[in-house]
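Data block below; observations after.
Here the complex is missing one protein chain, while the rest keep their positions.
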Amino acid sequence: MASSSLDHTLTLDIPFETEAQASIAMRVLQPDPILRPQDFEVTYSTRGASLVVSVASVDDRVLRVGVSNIIDSIKTIVETADELSLQQ
Amino acid sequence: MVNLNTVPPRNNRDYYIAIGLEGSANKLGVGVIKCSRSAHMASGDNSHNCDVEILSNIRNTYVTPPGEGFLPRDTARHHRNWCVRIIKQALEEAEIKNPHLDIDVICFTRGPGMGAPLHSVAIAARTCSLLWDVPLVGVNHCVGHIEMGREITKAENPVVLYVSGGNTQVIAYSENRYRIFGETLDVAIGNCLDRFARTLKIPNAPSPGYNIEQLAKNCKNKDSLIELSYTVKGMDLSMSGILAYIDTLAKDLFRGNKKNRLLFDKETGEPKVTVEDLCYSLQENLFAMLVEITERAMAHVNATQVLIVGGVGSNTRLQEMMGQMCKDRANGKVHATDERFCIDNGVMIAQAGLLQYRMGDYVKDLSETVVTQKFRTDEVYVSWRE
Amino acid sequence: MILPQFPDYEINVSLYENVQNAADIQSRVAELPYAFIDANMICSVEQLTAAIYRTLMESTYNRLRTKTLHSEVLLALSPTSNIGEAFKKFGVKSTSERLIVVQINENGSQKIDDSLVQGDSVEFKDENLQSYCDVDAIRKVYKLDKSFQSNNTSDLSRALVDAIQLRGL
């Protein structure tokens, strides 16, 4: 019932340097629960070196706020990966 | 029997290295500690005496303009902006070249605190853990303060007064938990001082409480006091009424409300009371209440030591009053940690987290790393003490 | 008798029955260096000695409300701070047949003048006091309402001692 009304959707495709980094980003993001699952859904997956974020929401506003928070977290992950990855 | 050496250090080292990340309020802190794996830690109750060496302790505080408090969203943004830079700086200062080999555990604050700032730091902690393949430990912020305080002061079993922006608790250890004997029934002491500082429109740097303390020191009329209610309820206390009342006084003083006879002379209309007097009376009253509930807990559990932790613990007047109480009470000793460790920092998270890690208690699945705003001190199972 | 906390005061208490000259004594109360108490209003030794204790306490901390220690004893017995009332309720009446005489000497000892009260001197002790105290009058003066049920003198006495300690505080 609930998911049928989540008709505002968006898919983000975020390229990382390596497949491993994309997978790390997915695992970092996955654990956090969504505050209002009836209004907002998100799934994380990877395609090659890309992180794929699929979002569905009840309206544009909720979608915007939710996506903005996710992007904030992804920025931290990207910066961490860039600056703090182990030197080969 | 407590064995703190169950998990061996990585890379065949004879010492542990832990990094701690703290960001539950407006302070972002990262610290790296080193701790030898000495034989005496394998048995007995030595968690207060781990020979910790602090390799780095970096902090960055989000300071708001006078009259403003810090909001979760803005604080989280501050932490995100600084987090990686601070971690990098802490690693460099600690001369960590290869975190995969040189670090045993990444410790981060899981709560209590403001959700958004906690989360922003947890994201960085998880990423580091996966990048470096180093285990994670989620730490209770209050337990971090307690363990750091015990290590710094070598206080074995103190009654802990935890006083900060969000917490006012009297805690004592019993049967593997830090149990709360008394606490505020409404606002926290630090919050109370912060809010009064906002009414006074005094600067938030270095901290509102520090500036109130300086004003109180400059009070010219220490022989008299503005009468405030004294609201100790058993081992608990209430502060919201006192705050509301003194806030009204301050506002009347600024507005020049001559009808307030307590503030203005009936004949001349001259003010009888200064901002310094208000700060002095507020501190004297609130701190007397804090010391009293601490003494009550000491009497209840037969303790002779007190440890003050949390940001308000760096107030010298509070330390002085606590010291006097302990002195009069069977020559007990007060152990105020020094300011570097009273104020939120990463080292304390590393210290508590490392103890937990050495008992084999670390994150097995990232779902255990979800942060929580509400996380009571007595929820943590303290495996590292008898 | 000496109260341990106030060793400088020597206290004498005498109890008389079949008193003949109550009216005479009452007319001279102001000039005689004693406190005269109607024994019907006293149900136990502790009731009176608690009042004496309070008197010496107030004296030590300069808080006497009356001119002499003897008049202060009468006030101390009373649950209210009205001195006239205290004398009326607890002091000697022209019709009193049983009397307690209290003498407090600061520094040095004196005896109660044997010829003062014309009556039979008996021991000042609980059994004697209980046998003739007027429980109803006492309850009324100390405003003990019906909800307080004192089945024995010791409960009654305890309530009076409480009232004596806390008057005016």
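Chains: A, B and C, in written order; residue numbering restarts at 1 for each.
As a working rule, a contact is a pair of C-beta atoms (placed from the backbone, for glycine too) under 8 Å apart; a residue touches a chain by one contact, two chains touch by 3 or more.
In this section, contacts and distances are computed from a predicted model.
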Listed names "DNA replication complex GINS protein PSF2", "tRNA (adenine(58)-N(1))-methyltransferase non-catalytic subunit TRM6", "Ribosomal RNA-processing protein 42" or "EKC/KEOPS complex subunit BUD32", with the criterion being the UniProt name of the chain not displayed: "EKC/KEOPS complex subunit BUD32"
Displayed chains contacting the withheld chain: B, C
Of C:Leu3, C:Leu32 or C:Val135, the one touching the omitted chain in the full complex: C:Leu3
Touching the absent chain when the full complex is considered, from B:Gly31, B:Gly165, B:Gly313 or B:Gly346: B:Gly165
Residue, one of B:Asn11, B:Gln324 or B:Ser367, that touches the chain absent here: B:Gln324
Option touching the unshown chain, where C:Met57, C:Ile83, C:Ile112 or C:Val135 are the choices: C:Met57
Residue of B:Gly20, B:Pro99, B:Gly113 or B:Pro158 touching the missing chain in the full complex: B:Gly113
Touch list for subunit B against the chain that is not drawn: 22, 24-25, 109, 111-114, 141-142, 164-167, 172, 174-175, 179-181, 183, 185, 188, 191, 224-225, 230, 232-236, 284-285, 288, 291-292, 295-296, 298-300, 320-322, 324-325, 327-331, 344, 373-376
Missing-chain contacts mapped onto subunit C: 1, 3-5, 7, 45-46, 49-50, 52-53, 57, 61, 144, 147-149, 158-159, 161-163, 165-166, 169
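Operating definition for what follows: only the chains that are shown with their structure count from here on.
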Distance-maximising chain from subunit A - centres being C-alpha averages: C
CA centroid of subunit B to CA centroid of subunit C, Å: 61
Between subunit B and subunit A, distance of the C-alpha-averaged centres to the nearest whole Å: 33
Of subunit B, residues touching subunit A in the complex: 76-77, 80, 83-84, 87-88, 91, 98-100, 119-120, 123-124, 126-128, 130-132, 366-367, 369-370
In the complex with subunit B, residue positions of subunit A that touch it: 24-25, 27-33, 72-73, 75-77, 79-81, 83-87
